[in-house]
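Excerpt of the complex: some chains, original placement.
Letters are used for the chains, namely A, B and C, taken in the order the chains are written, and counting of residues starts over at 1 for each.
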Amino acid sequence: MSDHHTYKLIEIVGSSPNSSDEAIRNAIAEVGKSVKNLEWYEVVESRGHIVNGAVGHFQVTLKIGFRIEGS
Amino acid sequence: MSDHHTYKLIEIVGSSPNSSDEAIRNAIAEVGKSVKNLEWYEVVESRGHIVNGAVGHFQVTLKIGFRIEGS
Amino acid sequence: MSDHHTYKLIEIVGSSPNSSDEAIRNAIAEVGKSVKNLEWYEVVESRGHIVNGAVGHFQVTLKIGFRIEGS
């Protein structure tokens, strides 16, 4: 058994019409469909687009870290 | 008709006693009273002041982008 | 009486299973148990760990500023 792990970080933009936190949750849920061993996320950027003078979607860019299978 | 648009970014601090997202919504609502064609925002800074050991107001600094009229 | 104040900034990571804003509130509440004169906070980093493909805890790193007693 190895004495160390290796992790990969991918950069994802989640969005939500409701809240910044839901944008984070949506990004993780989408990635979780195809990637296993998700361990942590880091917020890189928080922004959004505006429709009719109000927030249309909150858009949060995350780095999501996961352990490389077998490492 | 022009083949390109021009946008201006203004920097605004919104605040709210309730949540960071509401501070964002308040900033956009205030700017929308006098500026048209708001298209997106970017969070620049997130902070707040503390009153009696609890958050008094969430304060979120945004850049808000809008298309320059006629461009 | 002095014509100026001096403040100290401490760096704290708050966490919450529920929301980013609650992580901020939890950090301030914890610090408030032992430090007086808390005046403001600044968000330094926003991240979290992921459990079973969903957010386990939101983790928000803050700088919290307080007036040095007697200054």
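Points worth noting:
By definition in this document, a residue touches a chain if its C-beta (ideal position, glycine included) is under 8 Å from a C-beta of that chain, and two chains touch if they have at least 3 such contacts.
All values derive from a computational prediction rather than experimental measurement.
Whole-complex copy count, one sequence throughout, 3 copies displayed: 12.
In this section, only the chains that are shown with their structure count from here on.
A turn of 120° superposes the CA atoms of chain B on those of chain C, with the angle given to the nearest 5. Comparing the contact residues of chain A and chain B by number shows a mostly separate set, under half of all numbers used being common to the two copies.
With centres defined as mean CA coordinates, chain B is found 23 Å away from chain A.
Under the contact definition stated at the top, the residues of chain C that touch 2 or more other chains are 20, 46. Residue ranges on chain A touching chain C, taken from their complex, read 20-21, 24-25, 28-29, 32, 38-43, 46, 64. The touching residues of chain A, when paired with chain B in their complex, are 19-20, 45-50, 53-55, 58.
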